[in-house]
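A single protein chain has been omitted from the complex, and every remaining protein chain is retained in its original position.
Note that the chains take the letters A and B in the order they are written out, and that residue 1 is the start of every chain.
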Amino acid sequence: MTLNRRNLLKIGGAAAALPLLGTKAFAQSEPLKVGFMYIGTINDNGWNYAHNQGRLYLEEQLGDAVETTYVENVPEGPDSERVLRELAQSGHKLIFATSFGYGDYVIKVAEQFPDVTFEHATGYMRSANVGTYNARFHEGRAVCGTIAGHMSQTGKAGYIGSFPIPEVVMGINSFVLAARKINPDFTITPVYISTWNDPAKEADAARAMIDQGIDIIAQHTDGPAALQVAEERGIVGGFGQGADMSAFAPQAQLTSIIDNWGPHYVKTAQAVIDGTWESKDSWPGLAEGEVQIGPYGPKVPEDVIAAAEAVKNGQIDGSFNIFTGPINDHTGAEKVAAGVTLTDAELLSMDWYVEGVIPPA
Amino acid sequence: MTLELAIAIIVTVVGASTPILIAALGELVVEKSGVLNLGVEGMMLVGAITGFVVVFTTGNHYLAILLAAGAGVATSMIFGFLTLSLSANQTATGLALTIFGTGFSALAGQGYSARPVTLLGPLFPSELATHPIWRVLFGYSALVYFSFAMVLAVWWFLKKTRAGLILRAVGENDHSAHSIGYSVVAVRYGAVAFGGAMAGIAGACFPLLLTPQWAERMTAGRGWIAVALVVFASWKPFRLLAGAYLFGLVMTMELYAKAGGGPLSAIPAELWAAMPYLATVVVLVLISIRRDASSNAPACLGRPFLPSN
Partner (left out) sequence: MMQFRLEKRREPSRFMLYATPVAAVALTMIIGAVIFSVIGYDGIGAVREIFLTPLTNSFKWQDLGVKAAPLIIIGVGLSIAYRANVWNIGAEGQYIMGGLAATWVALASHGAGGWWTLPAMMLAGMAGGAAYGAIPALLKTRLNVNEILTSLMLTYASVQLIYYLVRAPWKDPMGMGFPQTRRFASEALLPNIFPGTIVHAGVPIAIIVALIAWFIMSRSVFGYQMRVVGAAPHAARYGGFSENKTIWLAMLVSGGLAGLAGMLEVAGPFQRMVPGFPTNYGFTAIIVAFLGRLNPLGVIFAGIVMAITFVGGEVAQTTIGLSNSATGVFQAMMLFFLLAGDILVRYRLKRVVPQVEAGA
């Protein structure tokens, strides 16, 4: 029997049916109820899917000590406030809100429920019982950019994004900085499509890129649509986003960046159980295993794999940082001096493009 | 712009235009009969999940198209029964149908999201499409040729057949049609079913023609664009064809402009996205000023038919 929420509910139900037998035992080890709030569906193959995998990992690791619930398709707005209160009122003592736009409401509801711990993904506002967490996806982007620099024949990559938020800008910059270390003429063209999930539009964006000489496609939107076009057209390839997407593009997926939220969820839940949780910003990356590089595709030659692994390992042991100067902005003016590394705060508000990015209007 | 790029753009435009053309052709016939079904988006989603599940389980694309059409008809019959047999308000019922289609397709599609399928291949043998010019003519899947054939068929039906005449009469003046002895309700049932079949096929275009996967709400508002398109085309099949390709061109050029740079890339994304709707309002105004085509709008559009009056 796999341990999932539905089974846990059954177990919970059985316990409730036998109050005389179980009261004491259950009272002592009452499970921590953990709630998750997702912006989309858990079946999106991307962002929400990855968070839900993290939730399942949490159940698997902590077993009876936790009991989890999720609410999906919660819009960023007053609806999220209602769901947060619903979760808090129904006994959830730890709540993960996994989209940026929930921020205002997390802070607001957290004030009303001081004994509940909240964690807000990709946010920046914290309070006594609100922590924030994110993952350094840009470290993975540097690995992808290294592969792109080696393998692209045209030296042109495209990047399908939803909105130009710092998270996305950081990823684009990291990618092209890495690629230009191999091919100094490498360029990347971001295309923002103003939506997180419109697969047909993503696919058309990929077609528009390929038809204009782009042979590597990276994306920051959920879902495998762009990779499937890359596969169909037989270009050099692209990268899985959030999860391994090789099932959709066995040839074209060069590698993937995997969001691995599980360890953070386990660590946080354990801290709440132990009473050691404190409000902080948690921003781990490759070193902590929260960002992982998936298997390399069949087209990636050995020497390129070695180069990619070197970049990955350099970031893991701290010897390499993609955002260490000299870095020029897209006009060619020096933005970061040699030897200087951008701080986390500077990264989190990044709104400028590095050299090699063809800036969108 | 090179010839290759021009042809590549045409091919992408054809893909983007086909589903809205098919869905809008169905809605055109529905509206010509005097019924406004705003549930196109919902019926498309039901068609999309049906098409996906069939092609995933059987691998047969043509069966998938057929069953998607059937699922579209079944969904449209909910609307037909409520609005035609029970004369419920069409606007409210259409909106409810979209809520239904969105929820139903997501429910049915649970567990199908991480599953890839294959696209429907080109109809003609690839030897015919080796040269880029020939590719423009012979490079597409059957769904694209189907959409063209249906433009002709709908035009012929409405203009040249007796049944088409009756359908238009029902949409123009239901009470007169009724008094001459035509069954207004039966004609409208037929039209609504046709609209459902076309919306189902249009939905199936998403997993079969555009992006071989299932994703919740994957039609992403194209059903509403189809509704706009019918009006934009002032209820004329050939104008609908032109309009669908104009809308498809607008949706596609945004992406080509952004991916390739150039002056067009300076236009904000939001203006691109709003263009089809604003253009539709402008066209509505123009046809009203010229007054030639405004008579083409079915006079009974959206009004329930109550025979006992």
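Going forward, a residue touches a chain if its C-beta (ideal position, glycine included) is under 8 Å from a C-beta of that chain, and two chains touch if they have at least 3 such contacts.
Quick caveat, the model's predicted, so the values are computed rather than measured.
Trainee: In the complete assembly, which of B:A16, B:I78, B:L120 or B:L210 touches the absent chain?
Mentor: Residue touching the absent chain, from the options given: B:I78.
Trainee: Looking at the full complex, which residue from B:L36, B:A226, B:L240 or B:L255 touches the chain that isn't shown here?
Mentor: Touches the omitted chain: B:L36.
Trainee: Looking at B:A6, B:L107 or B:A149, which residue reaches the missing chain?
Mentor: Once the missing chain is taken into account, the touching residue is B:L107.
Trainee: In the full complex, which residues of chain B touch the absent chain?
Mentor: Within chain B, the residues touching the omitted chain are 36, 38, 78, 81-82, 86-89, 91-93, 95-97, 99-100, 102-107, 110, 216, 221, 224, 227-228, 231, 268-271, 273-274, 277-278, 280-281, 284-285, 288-289, 294, 297, 301-302, 306, 308.
Trainee: Going by the touch rule given at the top, which residues of chain A touch the chain that is not shown?
Mentor: 5-6, 9, 35, 41, 69-79, 81-83, 85-87, 89-90, 100-101, 104, 124, 163-166, 169, 194, 348-351
Here is the rule we use: only the chains that are shown with their structure count from here on.
Trainee: Using the average of all C-alpha atoms in each chain as its centre, how far is it in Å between chain A and chain B?
Mentor: Centre-to-centre distance between chain A and chain B: 36 Å.
Trainee: Quick one: which bits of chain A touch chain B in the complex? Just the residue numbers, please.
Mentor: Touching chain B: residues 40-41, 43-45, 49, 158, 189, 191-195, 197-205, 207-209, 211-212, 214, 223-225, 228-229, 232, 247-248, 358, 360-361 of chain A.
Trainee: In the complex of these two chains, what residues of chain B are touching chain A?
Mentor: For chain B paired with chain A, touching residues are 4-5, 8-9, 12, 15-16, 106, 109-116, 119, 206, 210-213, 215-220, 222, 251-252, 255-256, 258-261, 265-270, 273.
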